[in-house]
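Below: the structure, in structure tokens.
Of the protein chains in this complex, all but one are displayed in their positions.
Per-chain numbering from 1; labels A and B assigned in written order.
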Amino acid sequence: MSTRTRTAETVVPFEEVMRRFDPVMGLEVHVELNTATKMFCGCATEFGAEPNTQVCPVCLGLPGALPVVNHAAVESAIRIGLALNCEIASWCRFARKNYFYPDMPKNFQTSQYDEPIAFGGYLDVEHDDGAGGTEVFRVGIERAHMEEDTGKSLHVGGSTGRIHGADYSLVDYNRAGIPLIEIVTTPLTGAGERAPEIAKAYVSALRDLLKALGVSDVRMEQGSMRCDANVSLRAKVSDDPASVEQAAVPLGTRTETKNVNSLRSVERAVRYEITRHAAVLDSGSPITQETRHWHEDTGVTTSGRPKSDADDYRYFPEPDLVPVAPTREDVERLRATLPEPPQERRKRLQADWGYSDLEMRDVVNAGALEVIEDTVAAGATPAAARKWWTGELARRANSEGVEVTAMGVTPAHVAELDGLVRDGRLNDSMARQVLEGVLAGEGGPAEVADARGLELVQDDGALEAAVDKVIAAHPDVADKIRDGKVQAAGALIGQVMKEMRGQADAAKARALILERLGVS
Amino acid sequence: MTDLTRLTAARMAEGLAAGDFTSEALTQAHLDRIERLNPVLNAYLQVDTEGALATARAVDAARAAGESLPRLAGVPVAVKDIACTVGIPTTAGSRMLEGWVPPYDATIVTRLKEARMPILGKTNMDEFAMGSSTEHSAYGPTRNPWDLERIPGGSGGGSSAAVAAYLAPLAIGSDTGGSIRQPAAVTGTVGTKPTYGGVSRYGVIALASSLDQIGPCARTVADAALLHEVVAGHDPMDSTSIDAPVPPVLEASATRDLTGLRVGVVREISGEGFQAGVLARFEEAVEELKALGAEVVEVSCPHFRYAMAAYYLILPSEASSNLARYDAMRYGLRVGPDGVDSPSAEQVMGASRDAGFGDEVKRRIILGTYALSSGYYDAYYGQAQKVRTLIARDFEAAFSQADVLVSPTAPTTAFRIGDQTEDPMTMYLNDIATIPANLAGVPGLSLPVGVADEDGLPVGLQVLAPATEDQRLYAVAAALEERLHTAWGGPVLDRAPTVESQEVPA
Partner (left out) sequence: MSALSRDDVAHVAMLARIQLSEAELDRLAGQLDQIVGWVGQVNEVAAADVPPTSHPLPLTNVTRPDEVRPSLAVEQALAAAPMAQEQRFAVPRILDED
């Protein structure tokens, strides 16, 4: 029986660890597919349904029930494999992973063992280089395989509400049998002190990729994407974590940290385990190969159970399912459905739109890539699209706590607004007022402009009269301009705009002022 | 008045269609007989009097209204307690599932219902189909109607005894290593294990998934073919189900001439270790096949001698996993360990599985768990799977020389209850001739070929055919049956003593 520690253990400061140790990580990500039905039966997969309302003889493991593979799940698995640059098996089987656990109805999980559907791929992950730029780290993908999820237990009684100490548990099998893809990285070496960030960047990049593929909701907070982080330390023998000498050092004993269910936690949990391992090693003790639990609230991991005989899973080929043998045509057909990889797409759009690196990063961080793409497609200039979506609209979305795309303003609206500005019908401040109207549900931009009477005055006579009036009223400023201080014209333009109650084209007013004063 | 229960299923169907009697009368006749004799035979674990009569009356009404009905509509049937039946407890002969009422029907049960056959009840079996005698039922042994002190075979001894004692004209069995064929042989009845994948396994409680197959039990070859046609065919709920038309078994069961057919006698399962009376009847039957025009050749299947060992690795391995679900969490027996307050789930599982499973089930689960465990997989399970390949190759070679193969179904006639319970290994040997077919997935059928001189008990002949050629079994069996019945002046069952005439053992 393992001893349990609930409080933080001794740790060594991260920077200190990095002087003496080289961290190695392995990341296992479980993704629930967003298929309509479960992996092996026709039960629905709605999140949040009433307990035990999405169960049948198959996913409840009733005597006599048999599984049948969900076609869509296999296709999603293959698409994920292809997007991760994997090879797709031409023939593979499911296997039973045997162990007893009350939330697993058959007491075996139907999974894949030594014949995964996809294997030998990679994902290039961009991360901060610490000097304002980005670096690419190639994460090796060992395999991606198909399996099924377990039910969910609610622990009742006891003091902590956690498993330990609970008097009994209540099990809901709605989640049992939902298709899962487990994506396993190779041991990631060469990351050095960037290991925690790279872990986070990888999970983030994977999430973007899966989202782009449309195969999963990838909601970490709902558990549709879950990460287990394996961490080990070995002696540091080189300042270059990717050096040949460093690679030659054997790997240390690893721990597997479970329950890492947010991007931030991925980074924190890896960092914590690195510092905890160092402290254990410094004390002269060996690392226990064990499962550990991450606690989001306290930022520590605690010991689960040691790896033991209970891990003798007695895998064997699932006799109730026949092999999966995708043809080359199937694979190529699925390859043709892959979206452009997120990074390549970003690069292409940045080049097309002429954004700086900084501008592009703001766009990505604001989650505005798609909406800008749509706005440009609807006829706006890339600059205007970026200005509206990451400026005014992002600010408002932020203050209202909603998604920028959920405010009732569409890419077509923004493109129309930009068109009105470029046609000279609206100036910038008028455009903002029009946007107000659109947000208030008063209609499209042209409609709002008409209804609110917002339109630049196109009558040159009125503008000329206003200019003459303003020059006459400010002879001192007029003199400065005549003497060549052209920048002083700004003050007069402001006055002209005031005379015109804002409905004038500022550029036209400026040209007219300079012409009247003979400096054009 | 004729005893309706003595008719063949085919004759019952004709009588119903002709209006000679009603399904209600036919069903009631069986229910009466069950009520009278089941306390002695223990062939049924559950009798569904109301359900069976309701179906019978509905069929009678439909027939009276001139509706067109399936051929076996109104002919009653018994179902081995391994198939799930809505509303009727399904236990697989285990204490673990005592009183469990499934919320769904097995596909074969759905097909029986679609065929509008009254389901009389659920028949006794060795616990989770592990055994060759039905002595390993948690609900007591079934007795052989030929001799109440003897076993009716197993695991499907309830179905074979019910059919042999006229407690049902037809019954469903399941055959993992001989559980349809060996009981048929020792009760003087007919039983078929179809090609693996020929009949849906959905809703049939799994023993060993890659070996299990469902099939018909009957008193004649034609009756077996009738039931075979009802339950066979593709089922999208079973991934291993064959998506092709059912072999023409019924048509084949009218065969009377075997001219030009090549029959192979498998040397390895037709001699050494077999009871003299069994071999004598077998050899006579082979002569009869020649007389029917068949060309008889001897074939050799050298790896069959390893079939038993491979089988007793593959079956326990798959069973250990299939039976893991009986853990006291969602259904079935739940007991706590003695003297433990607030036991854990793990402790309750351990105690419930100890209390709910019988010795034979525990032996096989432990054996299978061991064979799959790390460090032993390659030497046991892995090697057994290779032997399986070699056995399939032996069959391929044999079927290149012969259209069908024959052997005695079982090495002995029915043994006495209690004789082999202390020695599991001896009991395992009962399936020596039937197991190779399960390993290779090929179909097999057993039919009676007389009684052994030394004990007067029935002997069965096994016919084997290549996968998906199930109709060949029926062609050979039907022709041979016809010839033997003619020679004997009736079926072998006519020679069985009545149950009523026998003293009931203590």
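As a working rule, a residue touches a chain if its C-beta (ideal position, glycine included) is under 8 Å from a C-beta of that chain, and two chains touch if they have at least 3 such contacts.
Please read all numbers here as calculations on a predicted model, not as lab measurements.
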- Note on the structure: Shown chains contacted by the missing chain are A, B
- Query: So which of B:15, B:332 or B:444 would be touching the chain we can't see?
  - Reply: B:332
- Full-complex touch with the removed chain, picking from A:10, A:52, A:429 or A:458, is A:52
- Query: Just one of A:79, A:93 or A:194 touches the chain that is missing; which is it?
  - Reply: A:93
- Which of A:74, A:139 or A:300 sits in contact with the chain that's absent? A:74
- Quick one: which of B:164, B:348 or B:402 touches the chain that's been left out? B:348
- Contact with the hidden chain (one of A:264, A:305, A:469 or A:498): A:305
- Query: Which residues does chain B use to touch the chain missing from this display?
  - Reply: 100-101, 103-104, 195-197, 210-211, 236, 239-240, 242, 303, 306, 309-310, 312-313, 320, 324, 327-332, 334, 336-337, 342-351, 353-354, 357, 359, 362-363, 365-367, 369-371, 373, 379-380, 382-390, 392, 424-425, 439-441, 467
- chain A residues that touch the omitted chain in the full complex: 1-2, 35-37, 41-44, 50-57, 60, 68-74, 91, 93, 100-102, 107, 153-155, 157-158, 163-164, 166-173, 258-259, 291, 293, 304-305, 309-310, 312, 314, 316-317, 319, 321-326
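Keep this in mind: only the chains that are shown with their structure count from here on.
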- Can you give the whole-Å distance between the Cα centres of chain A and chain B? 57
- Note on the structure: chain B residues touching chain A in their complex are 83-84, 90, 92, 97, 100, 102-104, 106, 201-206, 208-210, 236-240, 317-318, 320-321, 324-327, 329-331, 342, 345-346, 349, 369, 372-374, 377, 381
- Query: If you look only at chain A, which of its residues touch chain B in the complex?
  - Reply: 57, 60-69, 96, 98, 100, 102, 105-108, 167, 169, 171, 312, 314-316, 319-322
